[in-house]
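Dropping a structure here in structure tokens format, bear with me for questions.
Complex shown without one protein chain; remaining protein chains in place.
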Amino acid sequence: MTDSPVLQIEDLRTQFLTHGGIAKAVDGVSYHVNRGETLGVVGESGCGKSVTALSVMRLVPDPPGRIVSGRVLLHGQDLLELDEAAMRRVRGNRIGMIFQEPMTSLNPVLTVGRQIEEVVALHQNLPARQAAERAVEMLRLVQIPEPQRRAREYPHQLSGGMRQRVMIAMALSCNPEVLIADEPTTALDVTIQAQILELIREIQQRTGTAIVLITHDLGVIAETADRVVVMYAGKKVEEAPVTALFDAPLHPYTRGLMVSMPRLDSPLGPERGELPEIPGMVPSLSALPEGCRFAPRCPLAVQQCREEPPLIEYAPGHVAACWRAGE
Amino acid sequence: MSIATTRTRIVRPLVVRRRGLLTRHPRITLAALLLGTLAGLAIFAPFITEYDPMTLAVTQRLRPPSAAHWFGTDAYGRDTFSRTIYGGRISMQIGVSVAAMSVLIGVVVGMLGGAIRWLDPIVMRISDGLMSIPAILLAIALMSLTKASVATVIIAITIPEVPRVIRLVRSLVLTIREQTYMQAAIASGTRLPRLMLRHILPNVLTPLIVQATYICASAVLLEAYLGFLGAGTPTEVPSWGNIIAENRTFVQLATWNVMFPGVFLALMVLGVNMLGDGVRDLLDPRLAGRIGK
Partner (left out) sequence: MLRIVLRRLGATIPVMLVVAVVVFLMLHLSAGDPAAIIAGDNATEEDIALLRKSLGLDRPLAEQFVQWIWQLAQGDLGVSIFNRVPVATMIAQRMEPTIALTVLTMTLAVSLAVPLGVLAAWRVGTWVDHTIMALAVAAFSCPVFLIGYALVQQFARTWKVLPVQGYTPLSEGLVPFLLHLALPAISLGLIYTALLARMTRSTMLEVLGEDYIRTARAKGLGVRQVLLQHGLRNAAVPIVTTIGLGIALLIGGVVVAESVFAIPGIGRLTVEALQQRDYPVIQGVILVSSLAYVLVNLLIDLSYLLLDPRIRY
């Protein structure tokens, strides 16, 4: 767990042109993930966690979006400096990606086998027959029954869970060094969710792939992640090993997320049966407040919060950006 | 989504450009200018040219464009500029009338079809049938059976356009009917005519305005085609189609008599089409795929 980072993001800024002006979707975010490690990235929708992932893949739609500064290092090589052809050799090959919507993320007019074959044929230069064999092998790896037959089927013939398995098979078919999973289980039933997470974990143990798991669900984080990055309004507000985060959350936002999470042994909730929520709304990314972005919603906010809080390390590997975190 | 992300350096600043009204809606502005000019020429034709579009001048036959005759003269010595700008009157009249009539009929029939279940299949079958007849052939057939006049031309062009409006209105009504607020209105016992006027009509208005401009453009074009083929307005009417039809035998000798009215015709159709596109994108970009031209 202490290897040199496989993927390292440094001070990444990605912005979108909107009718209301420039939206700073990702505003100076840094994080890294090591070999064999699972990094959880958590935050509400619109906090920039998905845009960060798309920026890593350089798939931010331009226009209206653009990466305006920062570095994305894959084994020390800055992906933002590659030309498009070289970047294509990274996508799907060295970094695999799974998306939230298994229903719409697969091409409806191609068989699932074909969609997996395409990646392996492209990156591993396999002849058609071997690519087809590899596709079936991948389907077997993600525990799809009757992989031979399923490979010839179209996405609409598969269930949601099956489709997400196909997506995983596709993302892992070239043995990538990093797997980015963007809300991989959000659209699935609870029982299927657990199965998919279990599958990802199993495969990781076998292959040592570094995983960036993006989710809004702290439950998923608790079950799967080794380390956690909490994002709010385009910024990283806290980062910690998973146990440290759950035992001693530093940022008021993280605490807010935790108390608003339904739990059986609700230790933080004020009363049984009532689920507290964070008051107020996520600020518009094109009209952010001065200083700490969480201050307008924060129960602990003070005068000092008008100034931007720096990220400070409070315990080994545990950083937070809050003036009152140490108290 | 643009795939051409890396023609230029991937990491670079984002710049907001301020845009004025003209650059924000270039098509509508351009279309308005174009149509305004054409309409102005047509309406104020008597003040713009001293030549009467009908007066023959045998000594002035087939003169090329000159200071006296900007667009030259035709085989009867009539001034082509004068005939061309007067011709705009006929086209405008026909375009607007056809658009208004077909939308009016189409809305009534389409809403009834969308609302009354037993009527719907009948309306749809008839629309399907009418739409499978090429508009020009249907108009020719209608014109071959009636005495030519501006009014009959309008009717002959309107009939093939109506089913398109019916289909559009019906599909919109069916979509709207499924929306929650409609279900609520139905459940609370709102009567059908009221439902139509208060809830459905306002929602189909935007696409109808766009469709009406497209119909207007196609009607102007169709009228010219009919005139060109000899199935249009009476030959003595100086419509663009008629001017081109009577000059086509001399097209080699006197190109101007065909080209000038032809270009005016194209400009008017272009103006109306651009207006339609502009309004469509302005009012609702999602309509793009829905309305057929």
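Letters A and B mark the chains in the order given here, with residues in each chain numbered from 1 onward.
We take it that a contact is a pair of C-beta atoms (placed from the backbone, for glycine too) under 8 Å apart; a residue touches a chain by one contact, two chains touch by 3 or more.
Predicted model only: the values in this text are computed from it and were never measured.
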Which residue of A:D78, A:E101 or A:E137 touches the chain not shown here | A:E101
Residue among B:A57, B:M259 or B:L282 touching the omitted chain | B:M259
If the hidden chain were put back, which of B:A75, B:L138 or B:I176 would touch it?
-> B:L138
Among A:P5, A:G43 or A:G92, which residue is in touch with the absent chain?
-> A:G92
Hidden partner chain, residues of subunit A it touches | 57, 59, 63, 88-93, 96-97, 99, 101, 104-110, 118-119, 122-123, 154, 156, 167, 170-171
Contact residues on subunit B toward the hidden chain run 1-4, 125-126, 128-138, 140-147, 217, 221, 224-225, 228-231, 244, 248, 251-252, 255, 258-259, 262-263, 265-267, 269-270, 273-274, 277, 288-289, 292-293
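Simple rule for what comes next: only the chains that are shown with their structure count from here on.
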Note: in the complex, subunit B contacts subunit A through residues 1-2, 5-6, 10-14, 16
Parts of subunit A lying in touch with subunit B, wherever the complex brings them together | 15-17, 21-22, 58, 60-63, 66-70, 80, 83-84, 87
